[in-house]
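One structure coming up, written as C-alpha cells, with questions to follow.
Only one protein chain is missing from this complex, and each of the others stays in its spot.
Labels run A, B and C following the written order; every chain starts at residue 1.
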C-alpha cells in the first residue's frame, strides 16, 4: 500500500499537492478559494508533524484554532494536473495568535504569496484564549 | 434587503439554484460531485419548509440524518450561470430510512435523475435508529 | 416555480445566501475558504445585474476576470442554516483592476470584512489588459 509522504517538523514546512478537477473552475485554472484549502492542508500537516492532534486538543483541552485574517496575492494560476508545493513558515507568535507566511510554488514559479493569522479559541465558548505554554514553547523552538 | 425565496411544504419540493464559478471545473461544466450539493440544499430546504430544524433535532433529540446510498444519472451537464431547478420527492419511508427521488432540470431539459436514501442516526453513537413517530407522520402525510 | 431573487444594479450590491452542510466543517462553523465562495457569488450576481455576461465576455471579447488579491478579516463565524447577507461595493477602479469592498453580515452582526482586487485578463494569454471603456464607464457611473 502506498503511503502519504511523511515530513519532519521544522520552522518551515512544505507539502506537495496535486491539482485535480475538483480544484479547477470553468476558467481552466484553480478556483481562487481553493488555494486556501491547499494552505490549510499544509498547516494541518505541520501540526501533525509536530505531534499535535487537533481533535485531541479539542476533546481534551477545549482548544481549537480559527483563521482570523488572510492576505493572499494570487501571482500565477495553477492548472489541472499541476504538482504544487505548499509551504508554511511561522512568522510571528503572540499570546493568542500565530501568523504564518505561506507560499505555493510550481517548480521555480511562485503562484501564491500569503499571510494567515490563526487564533486560539476555547472550543466551548469560541472566545480567544492564550495558546497553552507547552504548544507555545514547542512552536517557538521550532519556528524562531 | 432581498430575501431568499420561500416555499410551501409539499410532497414534492423544488428550489432554484444558480451555477457559480465554484461549481464548475476545467471541463467547462459543473463538477460531478457538486450536483450532490445542489441536491442536499433541496433536501435541507424541504426540512426547513416542514418546520424541522436539523440543529435542534441533534441538540434536543440526539438525532441526525446521513445519506446511506445515492444513485445518480448525469444526463446533461449544467454550465456557468445556469439557473437550475432542484427537486426532491418522498419516494419511500421505512422505519429508519427515507428515500428521495431527486431531479435537476434547466428549463425543459432534465440534467440529473437521482435516488437518495437517508438514514436516521443517533447523533451520539451514529447508529441507525427509528425515525421518531411525529416526524414520520408529518412526512407520510406530506409525501404519500 | 420559485425564482431566484432579482436585484437592481447599484454601486453597492447585496445578495442573501443560506449556509448549508457543504459550507460547514467539523468545527461546526463555515470553513474559512467557503466565505470566498459567497463573496464570488455576490460579485457574479452584481455583474449579471449590470447586464454583463461573463461567458459572453470571454467568447466575444476574449476577456475574463481573475482575483489578484484578497484581504479577509474573519470577525465571527457563520453556522449551519444561517441566512447571511453578502455585499460588494466598488471601492476603486483603475485601468486594469477593480477593487471591491465586501462584507458578510447576519442580522446586525458583521461576520466578514474583506477587500478583493480583480484584474481584467486577456483570456487567450491570461495577461492583464485594460478594462474596456464601455464596462469601465458603466462601473464608474454605478460605483462612484
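FYI, a contact is a pair of C-beta atoms (placed from the backbone, for glycine too) under 8 Å apart; a residue touches a chain by one contact, two chains touch by 3 or more.
None of these values were measured; they are calculated from a predicted model.
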item: Hidden partner chain, residues of chain A it touches; value: 1-7, 14-18, 20-22, 37, 40-41, 44-45, 48, 53-55, 79-81, 83, 85
item: Positions on chain B contacted by the hidden chain, ascending; value: 27, 29, 32-34, 36-37, 40, 64, 66-74, 77, 126
item: Interface with the unshown chain - residue positions in chain C; value: 21-22, 24-29, 31, 33, 79-80
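As a convention for this text, only the chains that are shown with their structure count from here on.
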item: Core chain by centroid distance, with centroids computed from Cα atoms only; value: C
item: Distance from the mean Cα position of chain C to that of chain A, given in whole angstrom; value: 25
item: Centre distance in Å when chain A and chain B are each reduced to the mean of their C-alpha atoms; value: 33
item: Length of the line joining the C-alpha centres of chain B and chain C, rounded to whole Å; value: 27
item: Sequence positions of chain C contacting 2 or more other chains; value: 37, 40
